[in-house]
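To keep things clear, I will list the structure first and then write my remarks on it.
With one protein chain removed, the remaining protein chains of the complex are shown where they sit.
Up next, subunit A:
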Amino acid sequence: MASYGYQPNPAPQPQSSYSAQNNLNFYQSSYPQQPVSGHSTPFQAAYGAGTQSNAYGASGTANYGFGAFPAQAGASGQMGTGQSGLRTGWLAAFGTEGYEGEPPLLEELGVNFGHIQMKTLTVLNPVARIDQNIMDDADLAGPFLFCALFGTFLLLSGKLWFGYVCGLAALGAFSLNFIFSMMSPPLSQDEMNAAQSQHYGGSSHLSSTLTLGRSSSVLGYCLLPLVFASLLGVLLPLDSLIGYIVVSLAIAWCTYSSSAMFCVVGRMTNMRGLVAYPLALFYVGFGIMAIFSSRGTGRIDAMKAVT
């Protein structure tokens, strides 16, 4: 699972049974070779089958991609120039090829644009039906992008509030994950065992199907309507009545889509209102920052000047 960063791969067999039966390999590969032995990336599928040393070789390559091992490929001393598969010559030096069989960079980093697009469209479409496994590959690339966009639009409105956006997002993610873990029904025992075997030394689940990664991912994706509102705030002052209406609509949209996702992923479908209220509070925090970051109609500055 490339989305978890550097993670030493244990023996692939337990992974494959759990992921195959629970449709965790959400990534429907368009590559000709289907994933084998539980590896989700096509590279690992092509090269990862076989003996244990090959698996380490494959994961070792992925680890090179993450920079987890500082040693370069030539550490063992057996690599000469060109023996590892690198092409030599000045043409190859300016090219983008790497080692033979190296996975593409985005796949190595776990950035899957198809998934990002799918999740974004799910958020934007209020009547979409949400698959329960949509958040199984919880990535944070989309959320980071949206938070950065939000901060950038606030900057374009004149306020350098990246730090506050980041702090609010982090604090909100932690506390919302905690609240929803508490509110969701407890895991059954075999779900717990399966989760433990999959997450090697993984996070403490707090006895729920929600993890911090998944919660942050959902929250980040559902921030998109507020990003649009802040974009609008660059153009027209949000401190007016129309600004309040736009931001309120954006908050309602965010809350609607994120509560739908949380209810599906956390299996709390009969408590949607209770799930929606903390989410509304979280997005109201962002909305406050969006409204009061704009240049405004001059009303705020006038009030500041009075006192």
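Quick note on the criterion: contacts are C-beta pairs under 8 Å (C-beta built on N, C-alpha and C of every residue); 3 or more make two chains touch, one makes a residue touch a chain; residues count from 1.
We take it that contacts and distances are computed from a predicted model.
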Among "SWI/SNF complex subunit SWI3B", "DIS3 exosome endoribonuclease and 3'-5' exoribonuclease", "Ciliary neurotrophic factor" or "Protein YIF1", UniProt-listed name of the chain not shown: "Protein YIF1"
Hidden partner chain, touching residue among A:Ile116, A:Ala252 or A:Leu281: A:Leu281
Absent chain, residues of subunit A that touch it: 8, 10, 47, 50, 53-54, 56-57, 60-61, 64, 71, 73-79, 84-85, 99-101, 161, 164, 168, 179, 182-183, 186, 200-202, 204, 206-207, 270-271, 273-274, 277-278, 281, 284-285, 288-289, 291-292, 299-304, 307
